[in-house]
Every structure is written in structure tokens, then in C-alpha cells.
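Here the complex is missing a single protein chain, while all its other protein chains stay put.
In order of appearance the chains are A and B, and numbering begins at 1 in each one.
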Amino acid sequence: MPTTTTVPKATVATAISVRDLNVGVHGGESILKDVTFDLTPGRILALVGESGSGKTTAALACMNHLRSGLELRGGSVQLHKGASRFFDQNMDLLTLSEKQVRRLRGGTIAYVPQDPALSLNGALRVGEQIHEVLRIHEFGRNSKQREARVAEVLEEVGLPSTKKYQRRYPHQLSGGQQQRIGIAMAFACRPAVIILDEPTTGLDVATQDLVLKTVYELTTKHDVAGLYITHDLAVVAQVANDVAVMLRGEIVERGPAKQVLYRPEHEYTQTLLAAVPDLKGARDMGGGPAVSPRAAMRAPWDHGHDDAARPGEARTDRDRAASSVAQTSDNEPLLAVRDLRLAYGPAVILDGINLDLLEGQTTMLLGESGSGKTTLSRSIAGLNGAYTGEVRLAGQVLANGTRKRSNEDRRRIQYIFQSPFSSLNPRRSIGDSLEVPLEMSGGMSRKQRRAAVADALDAVRLGRSYINRRPGELSGGERQRAAVARALVNAPSVLVCDEITSALDVSVQASVIELLRELQRDRGLAMLFVTHNIALARHVSHKLAVLEKGHLVDYGPTDHVLRNPRHDYTKSLLEHVPTL
Amino acid sequence: MSAQNQQPVTPDTPVTPSAASFEPAESRGDARPVSFFRRFLSQPEAKFGLVLTGLVLLVAIAGPFVVPAWTGYGPTSYAGKPFQYDIFGTDNLGRDVLSRFLEGGWRLLLYSALATLLGVGLGTVLGMLAAFRGGWLDSVIMRTGDVLLAIPQLVFAMLAITVLGPQGWVLVVVIGVTHAPRVARVIRSATSGVVAEDYVLASQMYAVPQWKILGRDVVPNIMGPLMVEMGLRMTYSIGAVASLSFLGLGMQPPTADWGLMINENRIALSLQPWGVILPVVAIAVLTVGTNLIADAVSGASAGRVTGSARKDK
Partner (left out) sequence: MILKRLGISVFVLLAVSVLVFIFTLLLPGDPAQAILGQQATPERLAALREQLNLNDPWYERYFTWLGGLLVGDLGTSAATGGSVNELLGQKVSASVLLMIIAAVISIPVGVLLGTWSAMRRGRTTDHTLTGFSLVLAALPEFVIGIALTTLLSTTVFQLLPSVTMAAPGTRVWDYPLQLVLPALTLVLVVVPYMIRMTRTTMLDVLDSGYVEMARLKGVPERQVIMKHALPHAIGPVAQVVAMQLAWLAGGIVVVEFLFRYPGLGQAMVDAVRIRDVQVVQALSMIIAAFYVVVNLIADVIGILANPKLRTESNT
């Protein structure tokens, strides 16, 4: 350990204590209500909440930083004596002058932003960005010591420390490397407190795992007090010592991670936990037990459904799922992809894809961004006609591209888009948007179409009153339900769902999955469920297809693939995915 | 200008549902967005702009009908000696300034409006085509626009007038055409933003005819920038038509026209300023008015709600 360490080890019990923090929109509603928590050296507190819960606002308030439009309405952020080398007494961060706060920011309290691509300065070399923070906070005696520290901290986060690497610009690094630069910047001055704002969003699981390990190591090793903001409870289980759960600006439950995650008391925490998908498939999620369960193991909080006392309904559900596999597996698949290949010039996006979709069954297409999973699902739906090979529907080869397919073919395969914020025209009512598929397939009067749309809205449990609303009046989950309804109005036989839960909060994700499972049971739909989240596999899919760089590297019944992954990529996914 | 009687945007009572109702699919029915028109009107710029523009419009449109009744002189009849100085006086040929002022606005407005319509119409169609079809058509349209942009609007107009003569339709066409590439750029970027949205892709998926996609999905979603362009181009059209007349290259004598009046009377600016001041003030008020409207429209389409929302920190 270098002699420049400035944080006296474990001399303070608490680094920062936040008391009754209240923040609101200028002249409007409040964002934070009496938020109270402590940050302790060497421990990480995870602040968990869904979008809009105010978790980022709370974190930034710890640095006396409010985003524009927000105002402080009371509370205190006590920085305890000994936490900072600049002040030798307890002090309220919120009352400090701008200059005093500036000395603390980056030096004593460091921040790791959500999206490094936006937060690293594209015009400055990465080495300089780390060096800058050291210079400002007068870390080390001279430039030479600071340079040594830059190299040291780069190695601590697992990056090359060479001069050549330091001279790179952010755009010359990968997303994972950029985030590690952000972490290096935060740890550079050996801060007493570090605040991490969803630092793994947008990273693939392997990189996420690495970043989480780095963060955990650095905070515990250097006795740093950590505040980790996230919506992902599985990540919480990996890094956090303590957990505080936020709901609409209030902390509804707090405690040691083990207690909150495994013996949740507040109803909201229970709801959240129940919505978290589970790779083992041991718990119920999305309105019922896993489709492809592994074992009879259940989580302790998943009461009411343990094997002995399980209601018959759930049993039949599972039996039915199992039996339907047996039933249809030797029949001609409803939809068959044969030797599909797609290339733009020399860039091969998809190669040699063979995939079957069976009636009443779901196939999960798993892959990270850039693997070609969206291209494949769009080729099947006909949105991308540039492929070679065949897509067969009930034995008949479909034309490339929706416009070349017949009305009947278009009707039978429906595609649901990833983002419900983009897939509905904001200027048209839900009813008008949902009517389009019927209008184009023809044969119905306007009145009949309206009736069909109203039925579909009922089927997705939005209710027919939504028919005249505009997308802007709906929440994300409601919009995605409306988008599902649009795919249903035509009574399709194949549903292609392209990452349809990735833009949604976990609890909303669970309810959308519940809806899909219910629809599949009632209507015998064949589904292709595209996702990057392997944890959902057992909950939704009968078969699992893993796509990597345009090739199907693993394909088979979900349980089988998860237990005996053949390809290294699948193995690495299973190894790195965070679990509760 | 009174923003006090405007409805506050954010309700004073926070919309906090009861603690138990954390159902994910909770409806946000209360968050119904404020309508575009209301957002527009809520801005002080909009009210100012509408009043200013309205005033000049009133003068320009009603003017020709009240001229003889009000002043006793037609716009080209002689009211006395040159540069007489009573109520607004006479011009260099002894014609009544007020009569010529009242008569001289509507042509400017008409030509500017026609040029604006032509320019925005042409630019919108080309910009939408470029973004919607893409490929070589996009390149051809945008590169042609770049070439046109290299010649300043006024210079281009003068080039055309040299060859075709100072006629009304030449002014309208040449100003309209020179607006088109600027409008096309804006509309193209707005359209390509919309075309990248999944709802357009969804319509393609359901094989909706292209013209219907343009009409239902694209046009309604680019109305914001389109209306901003309308206001902006109107401001510039008025400036261009008036400038050309002022240079003696637009309206020709003995037509009564504001730009031309300024040209004719400016030699005697110190002697009889009214012949210059009246039309200059009218043009100034008009352009400021239309520009304020354009600014308010752009604010409204960007979601800005009231002027009072911009509170001091």
C-alpha cells in the first residue's frame, strides 16, 4: 500500500449519514420524502428502486448536487469527522459553500455515472481525465506521484497502465473499458465515499460481473463507504452488504442484504422480489411456476406454493406444459427456419440458422446486442427481407418481406417491438393504431374492427376504455400491453416478441410475461421470445436457442441446454449471470 | 402578457397515490399532456407576436378599402407639393403618404405568403422524400440543396431578376425556391427521426400503403418543426420581398409598396421622415411579430409550457 493513503482506516464508524432528505420539483411534487440512510466504511449500501423512485436524486444529493428543476426542501447530509482530510469535524454537506463542496467532490466523495459514453469527456484523453481529478484535489506531492497513481489505479481496475493506453480517447475504448475508466477516476483519490449510479447498465453479463467484482474488491480493500444505485436485485445480491428499498421517493424497507433479500417484510419488497426471474426456475414468476423447472427447490419467501401444499391448478399448469412438449414434438413444426443466412456485403449477420417453433410452445432466442437476434426475429416476421434460406409456415415457404407475403401469412405471424415508447404513434389513439392490422387484412367493417380492438384490449387486461387514449397518457407497461393487443387483434398463430420486456421495470416485466403465458395457454400460440436475459429462460421457454455472432451455438429443450451447455459462450453466460 | 391567469402546469397538490397502490400498470391518465395550442398560447412571445402581426395585417388588409374614405386621396393621386408636412405629409412627387402607406402593405404580405407556402411546401415534400426514400434520391435532393445554399438568397433573387425582370411571380418563385433547401434540411432531419421510430416500421410490417404511412405516421409527427419553419420562412420572405423592393428590384413605380416607399422617400429622410418611418415601422413590427410566433411555436413543440416556468435559480 502506498504511503499516500489519506483515509484513516476504520477510524470512523459512519462516513456519511443522510437524515430526512426532502427534494422536490420547483413548485411541484416532491421527489424524495424523508430519506434517511447511513454509509459505513467498507460496506456497500444498495439503494434499490424502479424507474422514477428517486434513487439517483438521493445519490446526487449526497454530493450536494441537484439536477436542474429540483429544489432542496430540507434534511441534512452529515459528513463525519475523519472521513475527509480537509475537515476535522462533523459537517452538513448541504450547508457548505460551493468551494468547500467542490473540494469534497471527486476527492472525498466520488461518483461513478450510469453511462460512461455520455459522462467521459470525448475531447480529453482518458489518462488526462484521471490525472485531472488527482491534480484538482492535490493528490500526491508532484506530477510524478500523480502519474504513478494514475498507472496504479488503472491496474487496480484491470486496465493496461501504459502511457499509450492513457493517450487514448474514450471513443477508442469498449463500453466495459469506458466504465472501468469511470471507476478508476472515482477511486483515484482514494475517496472515503463512492457513489455508483447503475454502473453496469448496457454491459453484457461477463463485463458486468467483472465490474461488480472490481467495485466490491476496491471498496472493501480500501475501506470505502459505497452507495450502489440499481434496479436489479440480482446485482444487489452480488455486491451489497446493506439494502434500502425505495418506492416513490420513500425508503420503505432497509436492513442487511441477507435479511431484506431473503426475509422481506414490506409488501413492495416482496412484490419486487417475486418479480425477479430466477435462473434455477425454483420460484414462481410471471403468474405461475417455471415452464422448464429444474428442481423442486423453492425460495423461502415464496410461500403458499411449496410442493406439498401446491394448489392443483399450478400442478396442472406445469403438467400441461410438460405434456404439450411431448405431444407436439414429433409433428411438423408450425414455423420452421431452414438454413437462414443474411449478410451485408462481407459482414455476415446470420449464418446457417435452423429453428422450429411449435404450437403452444415458446422458444427463447438468447443473445447479447450485436448477436443478430433482432435481425433473425425480423427476418421471420418479414420485416427484413434480405435473407437467403427459408422461413416455412405450416410447411409453406414464406416470401422474403412482409409486403410480398399474402394477407393470410401476414396475419398469422405477428411481431412485437422492443420499445413500447417507439412502437405506437403518439399522435393516434390506441384504437386507431390497433385497428391497422385488421384494416390491412380487410374483410371487416369499421364497427367490427372496433369491436375486435376492444376485445383485444380486454384480453391484455387494459380494458376497452383505453380505446380512445393516446400513448402519451399510458405508462410503459400499459403501452407494451397495447402493443401486445395490436399483435392479437388478428388472431395470429405465431408471436415474435423482440426483447419486449427489456425497457420495462422488473415488476412490469413479470406482469407482461404473465400475460404472454396466459395468452399462450388460451390460444395455443407459438412464440419466439427474444431476450438478452438468460435468467428468464426457465420462466418462459420450452426451448432455448443461444445466438452468438450470427450462429446458433446451443439449441434444445431449455432444461437440457441450461444443464449441459455445449458452447463456451453459453457456459460463460451461466457462470457470470448474477443470481439472488 | 399576463402570465398570472394562465393555468399552472404542475398541479400544486402532488399526485401521490396511496401507499398500497404500487401496481406496476398504474394508469397515468392524470398526466394528459397539455395540448399544443395551449402550450403555444401560454407563452408571452406568442401573445406578443399575435398582437403585433395582427395589427399590421389589419392595416395592410383593411387599408386599401378605407383609403379614399379616410384620407380623401387615392394612393397615386396628388395631395399637394412634395414633402408637405401635415398629418404624415406627402412624398417626393406630392402624393399623400398615409394613402400610399395604407395601400402599400397587401402586396408585400401576399407575395411573402405565397413565397412561404411555395418554399415550405416544396421543402417539406423534398425533405420528406429524401428521408423516407433515402438512397440516391436523398443524395440528389440534399446535394442540389447544398448547391442552392451556396448563393445567398438575395443574390440568387437578383440573378433571376436580371434575367427575367422584376415581376411579381419571379419574386414569389425565386424566394420560394431559395427557401426550399433550408426547409428541406430541417424537415429531412425531423422525418428521419420519425422514420426511425418503430411505429413506422409497424405500419410497413402491416403493409400499409406508403402514402398512408406518410399521411398518418410521418406528417402529424413533424408538425412541430413544420410550423416553426412556416413562421421563420414567413419572416425571411417578408424581409426578402421588402428588401428587393427597397433596392428597386421588386415592385416597380408607381405601385404603392412599403419597400419601394422607403426607397423613394429616404433621400428626404431629414426633411419629411414619415414617408420612411411609417413603412419601416410596419415592416419591423410585422417581422418581429412573425418571428415571435415562430419562437413560441418552437418552444411549444419542444414541450415548453409557460414563460413563468423558467424560474430564477
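Here is the rule we use: a residue touches a chain if its C-beta (ideal position, glycine included) is under 8 Å from a C-beta of that chain, and two chains touch if they have at least 3 such contacts.
Here the structure is a predicted model, which is why all the values come from computation and not from measurement.
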Self-check item: Displayed chains contacted by the hidden chain, counting the whole assembly
Solution: A, B
Self-check item: Hidden partner chain, touching residue among B:Ala160, B:Val173 or B:Ala256
Solution: B:Ala160
Quiz prompt | Given A:Lys55, A:His80 or A:His137, the one touching the chain that is not displayed | solution = A:His137
Quiz prompt | Touch list for chain B against the chain that is not drawn | solution = 45, 143, 146-156, 158-164, 235, 238-240, 242-243, 246-249, 262, 266, 269-270, 273, 276-277, 280, 283-284, 287-288, 290-292, 295, 310-313
Quiz prompt | chain A residues that touch the omitted chain in the full complex | solution = 60, 63, 65, 68, 102-107, 110-111, 113, 115, 118-124, 132-133, 136-137, 169, 171-172, 185
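In this text, only the chains that are shown with their structure count from here on.
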Quiz prompt | chain A-chain B separation of Cα centroids, rounded to whole Å | solution = 46
Quiz prompt | chain A residues touching chain B - in the complex, by the definition given at the top | solution = 24-30, 50, 68, 247-248, 267-268, 271, 381-383, 402-403, 410, 415, 417-419, 422-428, 433, 436-437, 440, 461, 469-470, 472-475, 477-478, 481, 486, 505, 507-508, 510-511
Practice problem: Enumerate the contact residues on chain B facing chain A in the complex. | Solution: 8, 10-12, 14-16, 20, 22, 24-29, 31-33, 197-199, 201-208, 216-217, 220-221, 311, 313
